[in-house]
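Yeah, one chain of the complex is gone here, protein chain that is, but the others are all in their spots.
Coming up: chain A.
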Amino acid sequence: MVPLFQSQENIIGEVLVEPTQGKKFEHNGVKIELLGQIELYFDRGNFYDFTSLVRELDVPGELYERKTYQFEFSTVEMPHESYNGINVRLRYILKVTIGRNYISNIVECQDFVVRNYTPSPSINNSIKMEVGIEDCLHIEFEYGKSKYHLKDVIIGKIYFLLVRIKIKNMELEIRRRESTGSGPNTYVETETLAKFELMDGAPVRGESIPIRLFLSPYELTPTYRNINNKFSVKYYLNLVFVDEEDRRYFKQQEITVYRLLES
């Protein structure tokens, strides 16, 4: 269990330092940092801090007994959500450092999670497109919206204009594409999160097949675009046709996923 915050929140808390019983404890000062870090796994060990806030809790001195420090970060700007991907991790931590002379500092970290909510987008066009393989298959598909919140339902339909191949079935996949790095060092990972059968059997011209896919059972995150030039997470709807020889025909469309601000 980790605490959950969203951007612009005040992060208030206390730090408790307790020296070993009856011993004097000397330090070079106590501070707490709020860090937003992006960790790229292929570049292990290198964190990139996109947010770094510090509060000095104590000046150098000595401690004889337990001491509590109150701290507060007000209206913290935390533009990015916590994310735990395949090649990248975005995390927020509170890091307490007790500086010492000659020996290493005492460092203690606490993770917390940030989730940012967005209101319903004012513009949310449908995705509508006619695609085809010449003289084989012509379809028109329509997804009701281009932007979906995490508990949304994808409603749509596929209309068959021409069917010359022997279709066995049709699926709708939800794919997540995580790309990290930049330039020649770009790493892309694609995961299929959902395989949802839409149609069984071969349709004929003029058939219209309904789509209704509930997103709630799948573990989606919102779409992340170019987070600090380090990574992106994008979602795609992939419409797949499988013919009787198990050949696959597909058409991929990006959708935007967001975390809906409950009103």
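Quick note on the criterion: a contact is a pair of C-beta atoms (placed from the backbone, for glycine too) under 8 Å apart; a residue touches a chain by one contact, two chains touch by 3 or more; residues count from 1.
What we mean here is this: contacts and distances are computed from a predicted model.
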Name per UniProt, for the chain absent here [options: "Aldehyde dehydrogenase domain-containing protein", "Coatomer subunit zeta", "Vacuolar protein sorting-associated protein 35" or "TMM80 protein"]: "Vacuolar protein sorting-associated protein 35"
Sole contact to the chain not displayed, among A:K128, A:R164, A:R212 or A:R225: A:R212
Candidates A:K128, A:R164, A:K195 or A:R247 - the one touching the absent chain: A:K195
Interface with the unshown chain - residue positions in chain A: 169, 194-204, 207-210, 212, 214, 216-217
